[in-house]
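Below is one structure, written out as structure tokens, with a few remarks after it.
Removed from the display is one protein chain of the complex; every other protein chain stays in position.
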Amino acid sequence: MKEFTPKIIGFCCNWCAYAGADLAGVSRLQMPPDFRMIRVMCSGTIDPLFVMEAFQKGADGVFIGGCHIGDCHYQSGNHRTKKRVAILKRILSYLGINPRRVRLEWVSAAEGQKFAQVVTDFIVEIKKLGPSPLRRLDV
Amino acid sequence: MEYKNVLTVCPYCGCGCNFYLQVLDGELIGILPCKSHIVSEGKLCIKGWNASDFVVSKDRLTKPLMKKDGEFIEISWDKALDVISAKLKQYSPDSVALLSSAKCTNEENYLMMKLARAVIKTNSVDHCARLCHASTVVGLVKTFGSGAMTNSIGELEDADCIFVIGSNTTEQHPLIARYIMRAKEKGTKLIVADPRLIPLTQFADYHLRQRPGTDVALINGFMNVILSEGLEDKEFIKERTEGFEELKEVVKKYTPEYVEKITGVSKELLIEAARMFAEVKSSSIVYSMGITQHTTGVDNVVSCANLAMLTGNVGRLSTGVNPLRGQVNVQGACDVGALPNVYSGYQSVADENVRTKFEKAWRTKLPQNSGLTVVEMMNEAAKGNLKAMYIMGENPMLSDPDINHVKEALENLEFLVVQDIFLTETAQLADVVLPGASYAEKDGTFTATDRRVQRIRKAIDPVGESKPDWQIVCELARKMGSGEFEYSSPAEIMDEIASVTPIYGGMVYERLEDIGLQWPCLSKEHPGTPYLHKGRFSRGKGRFFGIEFKEAAELPDEEYPFILTTGRTIFHFHTGTMSRRTEALNREVPTGYMEINFKDAKELGIVDGEKVSAQSRRGEIEVKAMVTKRVPQGVIFIPFHFAESAANMLTNSVLDPVAKIPEYKVCAVKVEKVQLKPDPVNH
Partner (left out) sequence: MIGKVQELAKQYLTSGKVGAIFGLRENNGHIAPHIFKEVEELDSLVISPKYPLFYTCRPSKKNIPRLLQEKYPEIKVGVVAKGCDERALIELAKRDQVDIKNIEILGVACTKEEAVECKCSKPYPYNLLIGERVEGVSEDKDAEDLLKKGLPERLAFWQYQLSKCIKCYGCRNACPLCFCKDCALEQELWSKRGELPPEIPVFHFIRFYHLADRCIECGECEKACPMDIPLLTISKQVRKDVKELFDYEAGLDVGQESPLLTTLDETPMGETISDGV
């Protein structure tokens, strides 16, 4: 049986998470393939609809990376992210999509190691959960 | 400051949903569904929710127009009616024809046919029912004696099995599909027969994908299975019907193997579906254009009637043969006699006694011979025998088959009057255009598909100088010298209709205030009739007919290898005069398209969204391709709402010999990629 390679979309904020990812790359830390990163200026700009779109288009998991609370480049952008993701996950669970397929992490620009770690953890989790049930619906 | 909620009927399809038009200081501000309505129960489809947009569109005709040197100029009502009356008087009655409107009220249709017969002295008055359910009227009259939906919409919920054939109910009659879905959720079995993968098929227990035009064979196959397994209702057949031996003889040949060869439906599926239909207590047949719009339209309808009678499914709750009428008032227009061979109430023009009754009521001599039907009118106009036409609320330039021929015909007329709310494609060819009032601007009644007569009520004043159609017809009749058109309100017109039409005998405006009345309603005390043929058929005994299968008139061949079947989408309505002037609907579907199977598309090298050319022996259109698995291989589907890619440029005007309905559902076309070529010199 062919091993399932999960498709992960990662929305990473320019100032912290994306920089952290950069650092991970530069430090030659192992990053799994099939992790597509989309850079946004602030995690607060992530409309939960983007997350749904990602699932609709075949993502098995969606990762959102932002700054630690208190460190947001725009003061309170990540406050919004935290609240929105909480509600998003609830609705996903009512619709029957495992909310663990959405992961919100705060990763600063200096935390290259942490970035690699959380992404790897996430991919392991998604592998356990299997392909997204929405993938089949779209066909 | 004045606010009112005006309860009225949605102007689109035959479901007859009710909603309130909200009016603040004479201006329409919104639409509120009516929760207490017996059919719609507070729900509407997307068209109904947006039914006030087109009323206030700036395209509305506001003044009478006359064509001078190829351009339209505005004229006064007086001048317009003088010109029309003078012109119409010039022609002999045989060279004048009228098209009445399934979008106008019962009162207006009655007056139109009265104008034709009593003033102009011609029986050539017809309307678009000819193009959709003429087969129903002929077929059900032949078998049952009455050509209308036998049961009521709400009863579908309690049927044990529903057989939907030739009806994309979810898209065409959404609020009727609601009852089918509710039935399904209660455990009802659903059989859907349709060549396409319509929304209802995903909920069907059995989806029979028959080749377009093979419905007689399919239904004969059903009956063959039912007879060979002894599932017919023997008592019903003995007590209530005649002609059974004839049917049995013909149906013998249609074994599941034979039917599979003709229709493409697997014999196992056919046997199971037929068993399911016959074994349960109450089965209901629901059908629409998919079976009526054929050269064998009458045969198809008769086959449905045969099947219902064979299994004893007529004359009880939640059973019956249920044609779903498309237009909001096409049932009513037929009921009040806007047809060339009958007066109101389906009383025959040829019958001496009936004619005498009407001659007395209308105080004038009436013409004897049946008149022309819609497509025949176009043919006669093209030949030059028909010289003048008066068209109210119809758009044959988009809805009739073989549009090039229609254009030729209408342009060949010496005098054309069109009365409408917008300058439609047909109105553009007219000599005189009269502005009518929309459903929101007049009183009257509409009859829904389940024979329910309901009130529409005036919410706002007619825009500009437009007038309610009944007033226009009365004024014209008066100009032409008749003294029989003195009505002060539509209520009075309905009183007259009730006095000469037995099935509408008890229709009085006071009685129609609540949930309306379903005809037959024979007197002022009669409560109306939810379902027909209880105890006895309208003609006494139901009549079986043995029907042999005949192929469609134009089948695909080497040159034109595809079958074109036409139809509708939920987001637009018919020729789009109203729906294409509505923002929400245009947003959903802004332009025409053609559904083509993805295997066929691959072979032709066509991608989704690409503009392609579709051609038939009659015309050619350019249309956007939609590559899908909804249509089977070898079939393409084009909705007819869009003037810029008019499906009816391609369709065949060949008619059913009795009902005179065109074969919209089958003709042969070819599809090609559009070659990039320099601008042509000639069009």
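Which chain is which? They are A and B, in the order written, and residues in each are numbered from 1.
Here is the rule we go by: contacts are C-beta pairs under 8 Å (C-beta built on N, C-alpha and C of every residue); 3 or more make two chains touch, one makes a residue touch a chain.
Keep in mind the model is a prediction, meaning the values are calculated, not measured.
*Asks:* Write down which of B:Leu88, B:Ala102, B:Ala134 or B:Met181 is the residue touching the left-out chain.
*Replies:* Hidden-chain contact among the options goes to B:Met181.
*Asks:* Given that one chain is not shown, which residue among A:Ile87, A:Ala110 or A:Val124 touches it?
*Replies:* The single option touching the absent chain is A:Ile87.
*Asks:* Which parts of chain B face the unshown chain closely enough to count as touching?
*Replies:* On the chain B side, contact with the omitted chain comes from 1-5, 7, 20, 22, 24-25, 29-36, 42-46, 48-50, 53, 170-171, 174-175, 177-178, 181-182, 185, 199, 202-203, 513-514, 569-571, 583-584, 587-589.
*Asks:* Applying the definition given at the start, please give the residues of chain A touching the unseen chain.
*Replies:* Residues 48-49, 52-53, 56, 69, 75-76, 79-80, 82-84, 86-91, 93-100, 133-134, 137 of chain A touch the chain that is not shown.
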